[in-house]
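Omission of a single protein chain aside, the complex is shown with its protein chains in their original locations.
Let's turn to subunit A:
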Amino acid sequence: MYNPNLNQFTPIKQYKPFHSTFDPCPPLKRKYYRTPPNLYINFQPPNLEQFPPYEALMKGTLWKALYDYYENPYKERKS
């Protein structure tokens, strides 16, 4: 769910690596890095909302606030 408009908060951040003229490889237009929710939570508050057990197992975390969905942003990369 990577959305290009940057004013809206998104856990996937991007930057444009510098491409020099002597660079043998094709230029990487955009590189992505992730900022999961735990970077923004200083100390976990008590009584956070939780997933049901099996869904928590599948999602990898018990706390809804800390869940970070991953989708490969490089999938549709042309270069």
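Going forward, contacts are C-beta pairs under 8 Å (C-beta built on N, C-alpha and C of every residue); 3 or more make two chains touch, one makes a residue touch a chain; residues count from 1.
FYI, contacts and distances are computed from a predicted model.
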(request) Identify the UniProt protein name of the omitted chain, choosing among "Pyridoxal 5'-phosphate synthase subunit PdxT", "Cytochrome c oxidase subunit 2", "NADH-quinone oxidoreductase subunit D" or "Spore coat protein CotJB". (result) "Spore coat protein CotJB"
(message) Tell me which stretches of subunit A touch the chain missing from the display.
(response) 43-44, 46-47, 53-54, 56-57, 61-63
